[in-house]
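I am attaching a structure below and will ask some questions about it afterwards.
Left out: one protein chain. Kept in place: all the others.
By written order: A, B and C. Residues from 1 in each chain.
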């Protein structure tokens, strides 16, 4: 089997997790990663002994890396020359600039949520519209909140038909170790509707979605509370059964000690998952309530790692590795060690 | 005019604000307040020169106060002997014990949300069910979240007919200066439905309500995001117009700098309001969205002070000072300096 | 008695408190305040009925205020034309620009800690170097941390002779309602020595000072823990006695319920102080320990209001209202309602 050759541009919070995720896929080969400066993540890569080759994303600033003693294997363009597809997790806006090099080199790319939709031909989610990504050249992933949310909404939609979603997004304001985006003793309200609702409607145009987003001063996971109106009647047990068998949804219980977003982070650390990451979103069993015919529940979104599986799905679709969502997502899940 | 004589049991976060609020009512007379120990609030009362007479709520522990040099005017029972009605804001459960003394002394009382419903004959909200409180002997106020929420739901209900409410409550976990109920870098999920939804249905039994509550590590105001289904069509402009004329609702704008719950606290401080308190709940104009025919918005609840107006309404109803909600709430608002 | 005419440039966190403080001085007259935009503080000034006249600090942007319905009494330069001295609490760097207008109009000014030292002839502290400010044209106040710290160090120095101070500054990272300078679940370390140590040595050149500053995600007061080496032996009781009689130092006890910085904020709110402000720094009695011959203790700095008294002292010195520190600070304290 020829392995699909993959490069990663931007070795930050998302990029290093993309690299790790790709490295686990037995039908893919991670050729290298690209970044500009010796950030903590790059310093850690170096201390680990450079398990991934590093390319400079800005040849004019190669000295930033070499001065810090970090070995550089070449330039971003050289990396691009060696791969079939790039995962671009550069800071917002840089991906659009990188795209020019991808196009010039005739290399496909998957962008992250920080880029504008125009950067890509397809706004992609592994479960909701895998087929649209098949053979596409440029795909953009949904953002972390939307990726996790759509897993649940898509699952409900396929079995019960979703007509409407109104949600509250209780957003973690920064990742652990991020000193630049803090918030102290305040809840901050965004202009409604939130972009996550708009994005959901772009991916799933038959659904009417809206939502209010509130930023909170925590770092371990967003919590979303959607209220979902379905075409066919749905019970709490229906929802539980459906979510329990979903490979990327984990049903947890307050009664078991999963008291909030920090419990899931703690649990993933105790599991020994690298970085304390978790690919699954979680739904609290005791949060599920009916509101008339509608159903409401609380989802935990592990913002640092949740988009990794769907990003890998995007490679599978773009490279025509699997031609159906079932086969594509199943392969990703298997190599990531998630439940079948 | 004979003034109604009022006493306050429990001079804590709520109690001291009740006392201040009653003291502003020109048709009421604050006879005194009762507490047990020289808490910071009692020390501050002393440093201010004892504007209110203090009675010991536990005669056996009078020395706790006198040893600290705090003058004590008598016992709780002596205070009760001098008043027409008590506002009881003792810690949860103590109110039920105090009630025995109220009954023995034939004195009416208004309890706060921390007591069980059974303590009172009427579960009361000034705007939603003033008439039920008229002449009642024992009333219990809705809790802070429910009090604020009902202001908005009751207003919608009277003009458009509310059928259903599904809400997310983003709860501040502790008050400023509270070291006993903290939460650090975590969002905590409660078992659904939240008690606020249940309480709303008790006060407004024709409405179907449910909700999910999430605790957040902040101190300046709860934020609730209800989604409301109405009998008659309601627009964003309808809602704004209605809320703008409501004396206990303040419409604010993100564009004006009201970015979240802490902005309202800051604004109330800058207004010179004692303690930085605000009696009104706030609704963010830019948070209002339609979800199909439903309407959704974000409310700020200033948890320390929001129940003061409705508690004073309860005195008016119980003592038959005004016989309609319009007259009762109007009097409270006028003396509290709120808009007409 | 002719009152000294005072204007305030910059009606932000510090500016509005300066205005309130000056308004309380019976030998001063607050002519007006200047700002640029309808911030929350300006909106609150308007809702209060404009107790202070407002001047636009940027005539070209006067419409920002008038479009919001805020009455404008003229320009900053017009305000300057009516006063004897300006208190400049503009954002850092703006004061230096404003100084050109002050010089042109031959008006004295007192700048805040955000400006560079070069803006002023004298780096000023009411207790430590009042005499140096007498008759000066341009003075700069020490920053909030340094102002509070110097109160304690100066007091010790006058009675026991201070040789050396090494301190840890546990800094609150933002004020309540500040959404721009947050920090979430992190302690952030600054390059040592901290500027507060350097500033202390500028004001008190005979002392050797150094320190480490750590930012913490809270809003209610810095805590400083200096270790002080004295020429003459000092005991815990000496320190307590000295601090207890200092008008701008409040000795508090953990045993009384003052558990940390938030307790002092709560207490000031309960006292009914406008905005919950406190002019005094606090020292915890149970924090005082000896380290060999040195003495160590913990100070609470109410960052929003602590510089107000010393800023008013600066007016007194610059305008030669009182010719000694004892008389100058005593007058300020009396009008601010602090203990004699």
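Following the convention adopted for this analysis, a contact is a pair of C-beta atoms (placed from the backbone, for glycine too) under 8 Å apart; a residue touches a chain by one contact, two chains touch by 3 or more.
The structure presented is a predicted model; accordingly, all values stated were derived computationally and were not measured.
Engineer: Omitted chain: which shown chains does it touch?
Structural biologist: Every shown chain touched by the left-out chain: A, B, C.
Engineer: Of C:185, C:230, C:305 or C:322, which residue touches the hidden chain?
Structural biologist: C:185
Engineer: If I consider the whole complex, including the chain that's not displayed, which of C:166, C:204 or C:306 touches that chain?
Structural biologist: From the options C:166, C:204 or C:306, the contact with the absent chain belongs to C:166.
Engineer: Tell me which residue among C:23, C:212 or C:336 touches the hidden chain in the full complex.
Structural biologist: Candidates C:23, C:212 or C:336; residue touching the omitted chain: C:212.
Engineer: Using the touch definition up top, pick the residue from B:10, B:113 or B:217 that touches the left-out chain.
Structural biologist: B:217
Engineer: So that we can see where the missing chain sits, which residues of chain B does it touch?
Structural biologist: Chain B touches the missing chain through residues 173-174, 176-179, 181-186, 188, 217-219.
Engineer: Name every residue on chain C in touch with the hidden partner chain.
Structural biologist: Where chain C meets the chain not shown: residues 163-164, 166, 168, 170, 172, 185-193, 208, 210-212, 214-221, 223, 225, 227, 229, 254, 259-263, 284, 286-292, 294, 296-298.
Engineer: Give me the chain A residues in contact with the hidden chain, please.
Structural biologist: Those residues of chain A that touch the unshown chain are 16, 38-41, 43-45, 47-48, 176-179, 184-185, 220, 256-260, 262-263, 265-267, 269-272, 274-276.
To be clear about the criterion, only the chains that are shown with their structure count from here on.
Engineer: Quick one: report the Å distance separating chain A from chain C, using the average Cα coordinate of each chain.
Structural biologist: 47
Engineer: For chain A versus chain B, what separation do you get between their C-alpha means, in angstrom?
Structural biologist: 43
Engineer: For chain A, what residues touch not just one other chain but two or more?
Structural biologist: Answer for chain A, listing residues that touch two or more other chains: 185-186, 188, 217-219.
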